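Here the complex is missing a single protein chain, while all its other protein chains stay put.
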Amino acid sequence: MTSLAPTPQVIEKAELWLRMYRQMLAIRFFENQVNELYTRALMPGLAHLYIGEEAVAVGVCETLERTDYITSTHRGHGHCLAKGASPDLMFAELLGKKAGYCKGKGGSMHIADPATGNLGANAIVCGSAGIATGAAFSAKRLANGRVSVCFIGEGALGQGVLYEVMNLAELFKLPVIYVCENNLYSEYTHFSETTAGDILARATAFGLHAASVDGQNVRAVYEHAQILVERARRGAGPGFLLCNTYRYHGHHVGDINREYYRSRREEQTWKTERDPIANFAKWLIEQKVATVKELDELSARVETEMKKAVEFAMATPYPSPDEVAEDVYA
Amino acid sequence: MTSLAPTPQVIEKAELWLRMYRQMLAIRFFENQVNELYTRALMPGLAHLYIGEEAVAVGVCETLERTDYITSTHRGHGHCLAKGASPDLMFAELLGKKAGYCKGKGGSMHIADPATGNLGANAIVCGSAGIATGAAFSAKRLANGRVSVCFIGEGALGQGVLYEVMNLAELFKLPVIYVCENNLYSEYTHFSETTAGDILARATAFGLHAASVDGQNVRAVYEHAQILVERARRGAGPGFLLCNTYRYHGHHVGDINREYYRSRREEQTWKTERDPIANFAKWLIEQKVATVKELDELSARVETEMKKAVEFAMATPYPSPDEVAEDVYA
Amino acid sequence: MPEMSVTTDQREITFAQAIREALAEEMRRDPTVCILGEDVAEAGTPFKVLAGLLEEFGKDRVLDTPISEAGFTGLAVGAAMTGMRPIVDIMFGDFITLTMDQMVNQAAKVHYMSGGHWKAPMVMRTTLGATRRSAAQHSQSLHAWFCHVPGLKVILPSTPYDAKGLLKTAIRDDNPVVFFEDKMMYKLKGHVPAADYTLPLGVADVKREGEDITLVATSSMVQVALGAAAMLEEIGISAEVVDPRTLWPLDENTLIQSARKTSRAIVLDEGYERYGVTAEIASLIAAGAFYDLDAPVKRMGAMHVPIPFSPPLEDMTVPTEQTVFEAARKMCGR
Partner (left out) sequence: MPEMSVTTDQREITFAQAIREALAEEMRRDPTVCILGEDVAEAGTPFKVLAGLLEEFGKDRVLDTPISEAGFTGLAVGAAMTGMRPIVDIMFGDFITLTMDQMVNQAAKVHYMSGGHWKAPMVMRTTLGATRRSAAQHSQSLHAWFCHVPGLKVILPSTPYDAKGLLKTAIRDDNPVVFFEDKMMYKLKGHVPAADYTLPLGVADVKREGEDITLVATSSMVQVALGAAAMLEEIGISAEVVDPRTLWPLDENTLIQSARKTSRAIVLDEGYERYGVTAEIASLIAAGAFYDLDAPVKRMGAMHVPIPFSPPLEDMTVPTEQTVFEAARKMCGR
C-alpha cells in the first residue's frame, strides 16, 4: 500500500472537497428517501429525482456565496440542497406540510428559499430563465456583487425564451450563468432527436462565454463554474456551462419501465463506470483526503440525517384550511 | 463610346435581369404612391415602406416558383409584389376596399394571396416564422416539391420563436429559407443595441446553412438565394440568408423626423451610393442589356401602371356592413 | 388497440381510448392528419393517451417535437394553411400560455384577415383540471381565454362518447379548434359505439333531466354535477344537468330553456370563477331566463388562488359534489 502524503493543493482544498462530497451524499440520500416515500404512497403527486447528477449542483453551488442567486427546475432537489437548504423543511414541503419551505403550497417543483438565494424551482421548462436573468439585472443595478445561476435541463434548449434572455444578458452584461444539465433525455425522448446543431454554439452565437464539462466529475464542474462565476462577478458578462450528465432513475418516480426509450445497459454503464460519488470517493481516498472508514461513517451520518428529516416531515401538520386564500397577494 | 457586345451569360439572363429590374421599379413606384396617399390623408392607418430594400424581395422571389410559399412582415408590399401580386388589388386592400386582396379586412399589414403562394404579411414581429416553417412541413409531407421563404426583419432576431422553428426545421429537414433583412433599425433603435453576438452564428448554431449578402445588389441576392432554394428543394434542409440593406424612409409613413436615431448623412450615403435600382440600371447599361432610353421608358410605364392602380382602388367601393361578420369561421 | 375488437353496441371504453380511437380513425380516413407534440411518439404522451399510434402511422405522422410549444404550434398553423390537418398536443393546459400568440394572433385570425382566402384547420388537444397534486403550474383550467377569442372553437368533452364524437368533428372542422381533456378523466369508462359517428359542435347535452334546478356543468364538473344531483334526489330535489360540450359555438338556447323550466341555475366550471366561463354562462342565463328565475344564478368555479400543492388545500379550491349539493339545496330553500 502506497502511503504518499496528499499534495499541498489537495490539503488546501481538503475541507472543500469533503464538504462537496458530503453535499453529494446528502442529495443522493435525500432522493432515495423521496423515492421510498413515493413507493410507499406517502408522497402526494410525483417527484423528479436528481440521482446521478449530484456533481453538477454541488460543483456549481460550491462556487457561489450564500447571497448569490440560483433558479432551478422541476428536477430541483439537488440544486436546493446544494445551495444550502435544510432537508427537513424540504421534506415537509414535499409532503405538503405547513412547516415546509413554501408552507406546503409549492411542493416538489416549487421549493424556494430566500435565505439561501434560491429563487425557486420551476415546473415550466425554462420557466426560470427570465427570473435568473432578472436577478442578475438587480445585482448589477443594485451593485451588490451577486451573481445568478440558472439551472436548466437540455430540454430547455427548445424554449425560445432562453435565447431571448441570453441576448438580453449579453447586451446588458449581466452576471448570470446558464448551467445546462444535459442528462441525454427530456422525459422519454433522447436529446439528439430534439436538438439540432451544436449546443455550445447556441450560447456563443449570442456572445456568451461558454464551456462544456464532464458533469460526473465534481472537481471539473467546480473549476469550470468558478471561471464563469468569477468572470460574471467582475462584470465581464454572462456565461453558459454545459454539463454532460445522466439521471439514474426515471423522468419521475413513476417512470419505471424505461426500456422503450433507453437500455438498461446504458443505465448500468453510467451507474457503474461514471458514478460521480463513487468516483469522487475513490479520488479522495487516493489523494489521502479521507479514509474509506471516514467516508463510510460520513455516509451513515448523512443517511441518518435524511431519515430524521423525513420523520420530522411526516409528523408535522398540514396547513389549516384558512391558509388556502393567504399569500395570493403580497 | 465602347460598343462591346454583352457576354453570353448576360444575354442568357437578359430577360431575367430586365424582369427583375422591372419588379424593383414596381415596388419603388408602388411605395411612392403609398407615401403620397398617406400624405394626402387618403389612406387609413399607417404603412411601412420598402423603398431601398427592393433588391432583397426581388432577388429572392425571382428564384421561386409561383407555387412556392412566402410569408412576409409589416413591411410587406415589396415581398407581395415580387411574388407576383397585382398592384391594383393591393392598393384596394390598403384603402380597405372590398376589391382588395383581403376584401379590405386585412390592410397593409395582412395582405395575403393564395394565387401567388403568399401566406400573408404579418403585423407581429416574427409572427410568420411558424407559418413559413409549417408550409415547408406540408411541402415535405405532401411531396409537392415546394419551398417556403420566411422574410423577417433583423428585429425578429429578438423573438425566441425564431430559434424554436429553426431547430424544428433542421430536425425535420424542411425546405424553408429564413431571409433576414437587416436594414439596421427596428423602429427607432439600431440593431447593434439589441443584437448581441453574431447573426449568422445564430442560424448555424441550429445547423442551418447560412450566408450573408449585400442586399443592395440584386444579382448577388439572387445568386445566394438560388443556392439555398436549390438545397432546400432537393431535401438538404433549411437555410438562412442575411441581407444587409437599408430603408430610405421612416419606420412607417408617419416617421418623418428621424435625426434622433439616425443621421441624414447616413441616409444620404445609402441613397446615393448604394441605391439598388440605380446601381442595377448602371450595370444593365454597361452590360448592354438595355439602353438608358429603354430603361427610362420602362420606368415611365411602370409609374403609370401604379397611378392607374391607385385610381382603380380609389374608385372601388368599401365592403358592405354585413360583411363585417363574414369570414370569421371557415 | 385491443378495444377495437369489441364491437357490440354495449361496448365500454375509457376516455383515453375514446380519444385514441378518434385520432386513429381520422388518421386512417385522411392522410393529411398528423400529430405533433412532446413525447407523443414512442411514449404516447405521459398520459399514454396516444399509445399505439406511432406503430400504426409511423414517424412521419406522429412526430416528437422539442419542448417548443410556440414553435410547433406555429408550425401547425402554417401546415394547416397549406394542406395538412395537424393536431398539436400540449401536454398540460398550463402551457397554452406559450402558444397564445400562435393561436390567437395567427391561427384564429388568418381566415378573417385574409378575407377568407386562407384557413387553418388544426386541432390543439390539451388538458385541464386540478386535484392531481401537481401544484400551480400543472393544474390550471385556462379554457376561458380561448373562448374569448373570435376565430377559435373550444370543446370540453365530459364522457368517452362525447370525446370521441367531438374530436372527430374537430379534426374535420376547417377552423382552429381547441380540445380540452380533463386529466383526471382519462380512466373514466363509458359507452362508445363501435360504429363510426361524429357529434355536432354547438349542441348541448342534457346529461340528466330534472325539474327543480339546472346545473350547467362543463368537463370535470359534469361528473360532480351528476353526483350532486344524485344526492339532491335523495332529499327530493330534482336536478337537471346540462353540459354545453362546446363553449364556442355555444348552445345558449338549451341552457336558457333549461333554466326557464327549472327557474334556478348553478353554473359549474373548473376554470377560475372570476372572469371565466361561469360568468359568461351565468350572464346569458340571467338575461335569457330573466322573467323565469326564482333566484340569482349561482356560479361555482375554481377559487381565486393559484392551485396549492398541499392536498387538503388543493381539495378546497374546486367545487365538489358536497359543495354543489349544499349550494343547490340552499337555492331550493331546503
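We just call them A, B and C in the order they show up, numbering each chain from 1.
Heads up, the rule we're going with is that a contact is a pair of C-beta atoms (placed from the backbone, for glycine too) under 8 Å apart; a residue touches a chain by one contact, two chains touch by 3 or more.
Just so it is clear, the structure is predicted and the values come from calculations on it, not from any experiment.
K.L.:
Consider the whole complex, including the chain that is not shown, and state which of B:155, B:175 or B:237 touches that chain.
P.N.:
Once the missing chain is taken into account, the touching residue is B:155.
K.L.:
Per the definition of touch given earlier, which of B:133, B:195, B:216 or B:287 contacts the omitted chain?
P.N.:
From the options B:133, B:195, B:216 or B:287, the contact with the absent chain belongs to B:195.
K.L.:
Consider the whole complex, including the chain that is not shown, and state which of C:53, C:98 or C:216 touches that chain.
P.N.:
C:98
K.L.:
So one chain is hidden, and I want to know which residue out of B:125, B:149, B:243 or B:302 touches that hidden chain in the complete assembly.
P.N.:
B:125
K.L.:
Touching the absent chain: which residues on chain B qualify?
P.N.:
44-46, 96-98, 102-110, 122-127, 155-160, 186-189, 193-195, 260-261, 318-319, 321, 323-325, 328
K.L.:
If you put the missing chain back, which residues of chain C would it touch?
P.N.:
Within chain C, the residues touching the omitted chain are 94-98, 100-101, 104-105, 108-109, 112-113, 135-137, 142, 144-145, 147-151, 247-248, 271-272, 274-280, 282-283, 286-288, 290, 293, 295-299, 304-306, 308.
K.L.:
For chain A, enumerate the residues touching the unshown chain of the complex.
P.N.:
Where chain A meets the chain not shown: residues 69, 71, 100-106, 110, 112-114, 119-120, 122, 124, 127-139, 141-142, 148, 160-161, 164-165, 167-168, 171-172, 326-330.
We adopt the following convention: only the chains that are shown with their structure count from here on.
K.L.:
Could you tell me the distance, in whole angstrom, between the mean C-alpha positions of chain A and chain B?
P.N.:
Distance between chain centres: 47 Å.
K.L.:
State, to the nearest whole Å, the distance from the C-alpha centre of chain B to the C-alpha centre of chain C.
P.N.:
Those two chain centres are 42 Å apart.
K.L.:
Can you list every residue of chain C that touches 2 or more other chains, as numbers and ranges?
P.N.:
In chain C, residues 65-66, 68, 70-71 touch at least two other chains, as defined above.
K.L.:
I need the residues of chain A touching at least two other chains; which ones are they?
P.N.:
Residues 157-160, 193-195.
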